[in-house]
Structures are given as C-alpha cells and as structure tokens.
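All protein chains of the complex are present and in place, except for one that has been dropped.
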Amino acid sequence: MIYYMAAAFLIAIGIYALMLKKNMIKMVIGLSLMDSGVNLLLISLGYINGGTAPILLNGVKPQEVVDPLPQALVLTNVVIGVSVTALALSVIIRVYKHYKTLNSDKVRDMKW
Amino acid sequence: MILTIAVAILILMMMVFAVYSVETKDLLYAVVGTMAVSLIVSILFYVLQAPDVAMAEAAIGAGISTAVFVIAIKKTERYEHD
Partner (left out) sequence: MIKKSIALILIAILFVAIFFTLANDLPFGDNRTTTGVSDKYIYHGVNDTGASNLVTAIVVNYRGFDTLGEVTVLFVAATGVGAVLYNMGRPAGKKRKKTEASLIVRTGSRILFPMMLLFGAYIFVHGHLTPGGGFQGGAVIATAFLFKYVSDTRYHIDHNKFTATESVVGMTFALVGIMGLLLTGYFLFNFLPNGSPGELLSAGIIPIIYVAIGIKVGAELTGILDNMMEVEQ
C-alpha cells in the first residue's frame, strides 16, 4: 500500500513541475520523475505477497513467483525513457543557442 | 517488520528528494536529487522482487540519465531565474 502512495506522489509531483515551472530543464526533470512513478506503479501492481523473483532456477516453483509481465513492460519503458529525455534535452540545447534563455515564456515561437 | 520500516524510511527520503529537486533553483542540485530518486526507486524494485528492472533503473536512471542532464546543463546555464 505504501508503494502505491509513493508512486502516486511521484506522478503528482511530476505533473506539478510540468504545469507550474517555467524552466525547460525543470520540466524535463518533472517528466523523468513521472516516468519513475509510473514504473513503480506497474511493478507494485505485479507484486504478490510472499512471492520470489520470476527466475525458475534452484528449485523455485511456478506457484510462488511474482507476475513477470509488468516487469517485462517496465524494462522496455526504462530504456525508452532515457532516449526521450536525451532527445528533449538536445532540443532544449538548440533552443538555448537561438534564444539565450531557458524560460519557456520568453521563447516567442512556443507561445500560442 | 524491519523491512517495512526500512521501506517506509526510503520512501520518505524519496519524497523529500523529489520535492527538493523540483523546488531548488540550482539545476545541478536538482539533477542530483533526481538521481537519488532513481536510486531509491531501483532499491524498491529489488524489494518488490524485480531484479531485472532494478538493474536497468540503476544503470540507466542513475547513470546515463544523470550524465545526459549534467551535459545539457553545462551547455546551457546552471541557475533558474524567475
């Protein structure tokens, strides 16, 4: 139960950073925190009380392992997350070279 | 029981680091806070019996991701202005 609280807290604080912060690197940090929160949420959904890791060696029975499916999904999500972060940050570097600011309000072309 | 208390302390620390990394004006400190969150999340993955994901999060979230952020801050600016 405490894991759900941690995951919900990370998602909420990520959305807070995305909504209220003006600095673009701060926004990407919020996105990264939200990523961790979603991963934690999926993994804690797959946990079973008293289960062991899903590696069937040394006499571990199939009845006593935790759910391996969320772990496989999260494994790919972690790698995707870092590549998205790198792409966002390189766009920010490009924007900084042009406008000399990280404040998203001062970047004229991002207003609408 | 001891494990539950340890996990509770870890989650409390994680919340403090998350708030700190969102609220501080120095972006380099914020990135270190994010790295601490990633590291604690990877310990939680291990406690939740997901060693594969714990390994990936420790190597990628706390290693490569932090390096990418630090490089980006070095190429732009370090302090957040209002």
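Which chain is which? They are A and B, in the order written, and residues in each are numbered from 1.
Assume contacts are C-beta pairs under 8 Å (C-beta built on N, C-alpha and C of every residue); 3 or more make two chains touch, one makes a residue touch a chain.
Note that the structure is a prediction, hence the values are computed from the model and not measured.
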| item | value |
| --- | --- |
| Missing chain: touched chains present in the view | A, B |
| For chain B, the residues touching the chain missing from this view | 51-52, 54-56, 59-60, 63-64, 67-68, 71-72, 74-75 |
| Hidden partner chain, residues of chain A it touches | 1, 3-5, 7-9, 11-12, 15-16, 19-20, 41, 44-49, 53-57, 62, 65, 67-69, 71-72, 75-76, 78-80, 82-84, 86-87, 89-91, 93-94, 97 |
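Here, only the chains that are shown with their structure count from here on.
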| item | value |
| --- | --- |
| Computed distance of Cα centres, chain B from chain A, in Å | 11 |
| Touching residues (chain side chain A, partner chain B) in the complex | 2-3, 5-6, 9-10, 13, 16-17, 21-23, 25-26, 28-30, 32-33, 36, 39-40, 43-44, 46-47, 51-55, 65-66, 71, 74-75, 78-79, 81-82, 85-86, 89-90, 92-93, 96, 102-103 |
| Residue ranges of chain B touching chain A (in the complex, touch as defined) | 4, 7-8, 11, 14-15, 18-19, 21-22, 27, 30-31, 34, 37-38, 41, 44-45, 48-53, 56-57, 60-61, 64-65, 68-69, 71-73, 75-77, 80-82 |
